[in-house]
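With one protein chain withheld, the remaining protein chains of the complex are depicted in position.
Entry: subunit A
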Amino acid sequence: MSAETRPNTESLSTGSPLLITGADLAGAGAGDLLVIDGRIAAAGPDAGDQAPEGAQRYHAEGLVALPGLVDLHTHLREPGREDSETIETGSQAAAAGGFTAVLAMANTSPVTDTAESAERIWDLGQRAGYVDVHPVGAVTKALAGEELAELGLMARSRARVRVFSDDGKCVHDARVMRRALEYIRSFDGVISQHSQDPSLAGPTACCHEGELSGRLGLPGWPGVAEESIVARDVMLARHTGSRVHVAHVSTAGSVEVLRWAKAQGIDATAEVTPHHLLLTTDLLTTYDTVFKVNPPLRPQEDVEALREALADGTIDIVATDHAPHVRQDKEHAFTDAAFGMLGLETALSVISTVMVAQGRMTWADVARTMSTDPARIARLTDQGQGLTVGAPANLTLVDPDRKVTVDAANSKSLSRNNPWHGRELVGGVHLTMLRGRVTAREGLVWGAQA
């Protein structure tokens, strides 16, 4: 980035004490945040009183301060498809979207199924420096669903892997899933399951199975393909006493199963994507492949159930399932095009629009579902600790009233498969800070090592 395009807040990255004044502290009312040596030194209405002489001031009146966002479900495509995204570009997109940590899914090429491959991703994330990049380890070797990957070695590696997933594929063999859950218990891991029974849909399934797929002649997944695996897995979690996490929940039926599981005290958590909270399967009428995603967009009644479940805590967190693809991978017939859409840069705005502005969630709920709970599920020690004294100064300042018209051309991602292009959303990320250093402001990103 050229010096001319850098905002004049770059000086905030100098490391001197910083007092952020007047922000709404994650929905708890207006207050100040004092940042010294990359940590929160004071927080609250009187924090300013503790600011040392000469501390820089950043006026944040009218903004909401959130703990830095954590995405439990990101695809960064490196290694293997660096033409779609790299750890560096994906990290930049994450910073622009208000994130300070992302968990990079294992379905790269080669698959992240060894300690060495996990450490390499961790190191590349550290080298980029925009966000913490935590590798997700594969559950099974090469995502083949047959033999367990080196779960323990990945957990013991420098990357300290705690989340394991064959995402993109379901661990559909119940015996393998049971063994994986049993095995990870000793190091407090969690299996993040892509719940989708492959035997309930043909290999060309590409959308929600329902009236529209019937009319369009597109092979679909019925909701029960997801729900039956969610039901099986929560029972396996109860049987093994392990933690299971349901990735990208998409149906009302899955919500019902999760509600029951939580009532039973089963250690099952779940995530929902921003796109499943706002977009519906009706968008497929034009066969526009930007809306082809796995799991598929569902009808409005499922969307309503997901919103309600996120608001009442049945679904624990928001995760983006950021899935970049180069143009040519989407420019095929609908059944042949790649699954996935971008999400890192728009997630906060979508949640603001559909949940906060509609009165379904508070900013405190956003802090919980997009920062503290994702970090807790992933057992991160340096992220998601809230706006509390002593915590690392990982912060996201949000302008809750700003109207954002999404322009795909402005994305930091290498890819442009952006389903939000041209849409107006309410609420935008103003500034992102990682351990006291500004990584992005108003969509402009610069190196944390600069």
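Here is the rule we use: a contact is a pair of C-beta atoms (placed from the backbone, for glycine too) under 8 Å apart; a residue touches a chain by one contact, two chains touch by 3 or more; residues count from 1.
We take it that contacts and distances are computed from a predicted model.
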item: Hidden subunit of the complex - UniProt protein name among "Biotin-independent malonate decarboxylase subunit gamma", "Cysteine desulfurase", "Urea carboxylase-associated family protein" or "Aspartate carbamoyltransferase"; value: "Aspartate carbamoyltransferase"
item: Of A:17, A:62 or A:210, the one touching the omitted chain in the full complex; value: A:210
item: Candidate in contact with the missing chain, chosen from A:336, A:401 or A:424; value: A:336
item: Touch residues of subunit A, complete complex, unshown partner; value: 202-203, 209-220, 222, 286-287, 289, 327-329, 331-336
